[in-house]
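Only one protein chain is missing; all other protein chains are in place.
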Amino acid sequence: MKFNLLRKLALGTLALAGLFAAALPAQSADQKKYTIYLSNSVIGNDWLQQMLRSAEVSVKKGPLAGRVDLHIETVENTVQAQINSLNNIIAAKPDAIIVHAGSVSALDPTLERACAAGIVVVSFSQVVTAPCPWKVNTDWTSTNHDIPVWLAEVLGGKGKIIVDRGLPGSPISEASNKEIEAVLAKYPGIEVVGWYTSNYELGAEQAGVAALLAANPQIDGILTAGYGTGAIQALKDAGRPMVPIVMFAYNGSATACAQEPGLKCMIYTHPPYLSADAIKLAVDVLDGHPPANNLTENNYPRLTTDVVKGDFSKGAEFIKLEIGKNVFPDLPPGLVLPASPAWLDITPQEAAGTN
Amino acid sequence: MNLLEARDITKRFGGIVALDGMHFAAKAGEVHAILGENGAGKSTFIQILSGALVADRGKIMLRGKTVTAHGPGAARRAGIAPVFQELSLISDLTVGENIWFGDEALTPLRMISRRALNARTAALFAELGLDGIAPDRLVRSLSIGQQQLVEIAKGLACDPDILILDEATSALVPHEVDWLLDIARRRADAGKLVLYISHRMGEVRRVADRITVLRNGETVGTAETSAIGDDEIVAMMLGRRLNRLFPERHATATDRTALKASGLSVGHQLKGMDFTLREGEVLGVAGLQGHGQRELFMALAGAVRFGGSLEVWGRPVSIRSPRHALSQGIGVALLPEDRRHQGLLLAKPVRENVVLAALSRLTRFGLIDRQAEADVVSESVSRLQIKVGSPEQLAGTLSGGNQQKVVLAKLLATDARILLFFDPTRGVDVGTKAEIFAMMRDLAASGYAILFYSTDIAELVNVADRVMVLSYGRISATLPADQLSEDRILRATMIGQVAA
Amino acid sequence: MIPWLTNGLRSPSPILLAYLGALLIFVAVSLYSPGFAHPAHVSTLIVIAAFTGIVAIGQTMVIVGGGIDLSVPWLLNSAAVATTALTRSSDAALIWVVPMILVSSAGIGAINGLAIALLRVPPIVMTLSMNVMLMGLLFIVTRGFPPPPTPLALQWIANGRIATIGLPVMLFVWLALAAIALVVERRTAFGRYLYAVGSNRTVARLSGVPVAGTTIAAYAISGFTAGLAGVLLTGYAKQSYLGMGDPYLFTSIAAVAIGGASILGGSGSYLGTIAGALILTLLTGLLPIFRLDAGALKVIYGAVILFAVAIASPQLRRFFRRE
Partner (left out) sequence: MKRSLSSLLGRTDGWGMPLVVLFIIAGLIELMRPGSFGLEQLALICASAMILVFVATGETIVVMRGGIDLSVGGTLSLASVISATRADLPGLDLLPWLALILGVGFLIGVANALIISLLKLQPFLVTLATWSIVEGIALIVQPSEGGTVPPVWFAWGYSRPFGIPISVLLLMLLMLWWAWFRRTRMANSIRAAGSNERSAYLNRVSLMGTNIAAYGISGVMAALAGFFYATQTGAGSPVVGAQYVLPAIAAVVIGGTSLAGGRGGLTGTITGAFILNLTGTVVFLLKLTSYWQIVAQGAILVLVVITGSIVEARSERSGADR
């Protein structure tokens, strides 16, 4: 409710601002068209695709319509290729570069060089360690904090759970693993009886959960870092009752959550429209309205079947799963929710590329 | 005192006994031939001498002292230099790098000096009287004959006390053979020892002072060459008397033309040949190494592209591939030069090798007819008298002669009626040689047409009905049966050379 | 009776050892954690192994023929995305979609084979490039949109159990494909040709073996099985997603290797590959059971491959026979 209110408010403000802007065409400096490159490190998953589509949509409608000449440069999964690509982008002298980095540190020197060349650099999602770029990201600290808290509270502070350790070698996974461990230490009744590595991949999730179910006669809850549908299928295959599951905000996962009888779940997100946010940020900086802080972290609302009380992070918001409203069984399962930021209206169809 | 002595040498490979307590002695200053059928143990003995293998039992003595060190390096230090039949050259290095491998002159930075290397090689070639091979050429770009010459030069380069020549003439042409025999003789006269291994009796007789015969891994005996007759030697090798090496030759050719070539050409190697091969005929091909015979055979077998026109059994055809050559309408099958690398799947059973070229004939509804396959294999084994434990024995474990019979069986299992024999007796023992010749004549008599190339002119003279002599990619002479002699053939190769 | 079986028994082959290894791991883990041997879990393991096993059919053929197929991941992924995108969750559409996808997959494999056989491009380079190109093309064609859920019929094949006996449907799919693979490998002229080409191309060519055709067919089969695995995997995952094929590159090769085939070609059998697929699947199950982290699992993974390959080594076997 609160979210919707906020959103309406935000939209209203934006609309007003838009009117205001439209009413003052004389502000030609603001209407300058910027050349912005999006440097993407890898193409191989659904999240990244939606991220790229969100970026494309964001410069076609809403406040940025007509303001940005967007070029997307995707490389194939190697740091070296992304550095090369960035070097080429820098040589093309754009106004801004927004970066989805394949490595948190390997691009630093290159991005510093871009900054030095007077280019506005925005790093989003997997943010780089270099100080100069602007950064936009999900507030992972609070997300990682709230995930175990929700599960522990739903289980009444008591039970055996299993945990997905994500993708080996990935800093995001590593941070998440540490935080979850720290939080669970505060719930002595919750015992982690096993963990598995999903690589954020559905098949590995199903196999890992299946193996743990086989090894443990009692499992009361599951923390996945991925789809969750693999865990559900593993429970079914093993003939076990549904247990509370935390999973990532894929439309397919949310749909399964909403439709599976007796299943309690919480869905956290890391929205692909961070790319749009990054473009917006870049335009703001170029327009001369930089944000106060170098790092923007957003604590996104989480979807759940059961809103519970607990020691959640500050500003944490839980929204009840509702089919048709925030879950869309008719849309592809690979769509990540939510599809649109408050300042822009990316329809789920646009995000899914099915329009 | 003996320069080299071997006592009680025994060597097993798995269950097979290659050498069984053999002994051997040779003096400085002689050319000593070692004879024996394939599988008699000659190669094993030579490999032990040159350090490539270690004997299970027994000892080698040099100048009365037992050799204890093993490995090719130790043998080399002891003054033993082998020239292998299966060449030991590195095809990706140059001639010079090969000859001086491991003994190169180094610059102060420990780099190999190319210039010094090539100069030394050129000097060595000049000293040996070899010409026509540039020191900086890559070995892989040389013909087999040239490679063999380089291998020989390499053996001579370190001026060894004991030079081992293992079938060193198999790819050489007559005047090169003369050159090598001369070198062997001169070394012996200079007080060195030359061990000479060959299947060619003529050469052995010309060059060897003494002969040692091996059979089944044991030493049969040693004799002065002059004191022993050919028949006796063969009897020692076989353990029985061989009736005759070459079969009776009856003219079996009919009037039917099996193969007619006009203007057959391949690149710069074969420059337009016209000839006919008739049903029931064995047509011999003679020529110095690299004068187009390989291209001729490969072209007819469909393995290289060629120009000109071809008629098979009266029908004009263009052979596109070996598969096409073997197909029903054409039926041309090649027994290739190098059976280990071109003829056999060494790691596969005899059964699979025999039927490989005939599979399309043995398949029903896409599946191989097991019974038909077994029939073909057992028929071939008995017809060619292939000595195998079972059809499942791996081809690589057979002796050279039996391997060649398996290749032959593979050809005969197809529908091909035109057979191309490219040097079929290379590295094959006397007994099997005789069998192969007899087989060729039998096949001709039963209506096959055979094209037959051999490096050993005596074989052509005694087996073929006619012989065409190739020189610089052209036919320089075609000799009918009544004019066949080694002399004439040799002269024809020479004349061709002069004319070009 | 059956010659290959008796041959196999006469010399204790790497294949036999691979099966023994699989059994050993299974028994050991089951003793430690009894739930591991629970029929429901065994069924799950079989289903997981089946996907590796199916991809590895083609990989086995290609490796026996002396090549290697690195284009598996994105071929599989393309087939998976195409399945869900084209059927739009409709069972009826499977009738034309699946054959079409399988034919195209085989076609793409054949393109690999063509370049390798006729243009002499090294297999590693050709199939690696093909993998990359397929990745790019997939995004160009689909614009990367996530497709709808998989048709229910496919979900049943991949996840279903035959009610009366409780065995997974995928087991029968895998067994049927394995039987076909083994017959092709042992009883057809193509199988013979494949071993001949892998052993020695020159001998094969001079013996009238259609070398190019055989090579092309082997890669086409690999394309086919990768495509089929992609189709079935959408049923298992109930959707397609990008990156689906990534795990199958090295597992398919490792399965072949553990199964005792020579990477140089000319030897090996799908019978061994099956054992390889089983071992790899069992190993993946070790991590949760023994609470290993990913690093330790990788170490074990590597050690097992090394061990399996070493056991097949003639050198080692000779050493033991001497004792």
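For reference, chains read A, B and C in written order, and residue numbers begin at 1 within each chain.
In the analysis below, contacts are C-beta pairs under 8 Å (C-beta built on N, C-alpha and C of every residue); 3 or more make two chains touch, one makes a residue touch a chain.
Note that the structure is predicted; figures quoted are calculated from it, not measured.
Engineer: Touched by the hidden chain, which of the shown chains?
Structural biologist: Output: missing chain touches A, B, C.
Engineer: Given the contact definition stated above, which residue among B:64, B:102, B:129 or B:229 touches the chain not shown here?
Structural biologist: B:102
Engineer: Which residue numbers on chain C touch the omitted chain?
Structural biologist: 70, 115, 119-122, 124-126, 128-133, 135-137, 139-140, 250, 253-254, 257, 262-264, 293-303, 305-306, 309-310, 313-316
Engineer: Tell me, which residues in chain A touch the chain that this view leaves out?
Structural biologist: Looking at chain A, the ones touching the missing chain are residues 40, 43, 72-81, 83-85, 87-89, 91, 103-109, 129, 168-171, 173-174, 177.
Engineer: Using the document's contact rule, name the residues of chain B that touch the chain not shown here.
Structural biologist: Against the missing chain, chain B presents residues 50, 52, 71-73, 76, 82, 84, 86-93, 97-98, 101-102, 104, 106, 109-112, 114, 138, 140-143, 267, 269, 290, 294.
By our rule, only the chains that are shown with their structure count from here on.
Engineer: If I count C-beta pairs in contact for every pair of chains, which pair wins?
Structural biologist: The chain pair with the largest number of C-beta contacts is A-C.
Engineer: Taking each chain's centre as the average of its Cα atoms, which is closest to the average over all protein Cα atoms shown?
Structural biologist: Centroid comparison flags C as closest.
Engineer: Suppose each chain is reduced to the average of its Cα coordinates; what separation in Å results between chain A and chain C?
Structural biologist: Averaging C-alpha atoms per chain gives centres 34 Å apart.
Engineer: Please work out the Cα centroid separation of chain A and chain B, and write it as a whole number of Å.
Structural biologist: Measuring from centre to centre gives 72 Å for this pair.
Engineer: Please set out, as single numbers or ranges, the residues of chain C touching at least two other chains.
Structural biologist: none
Engineer: Touching chain B in the complex: which residues of chain C?
Structural biologist: My answer: residues 3, 7, 183, 187-189, 192-193, 195-196, 199-200, 202-210, 266-267.
Engineer: Show which residues of chain A lie in contact with chain C when the two form their complex.
Structural biologist: 43-46, 48-50, 52-53, 76, 162, 165, 168-169, 194-197, 199, 201-204, 206-208, 210-217, 227, 229-230, 233-234, 237-239, 252, 331-335, 352-354
Engineer: Would you tell me which residues of chain C are touching chain A in their complex?
Structural biologist: Touching chain A from chain C are residues 33, 35-36, 38, 40-41, 43-45, 48, 51, 132, 135, 139, 143-149, 159, 161, 233, 236-244, 246-247, 281, 284-285, 287-289, 291, 293-295, 297-298.
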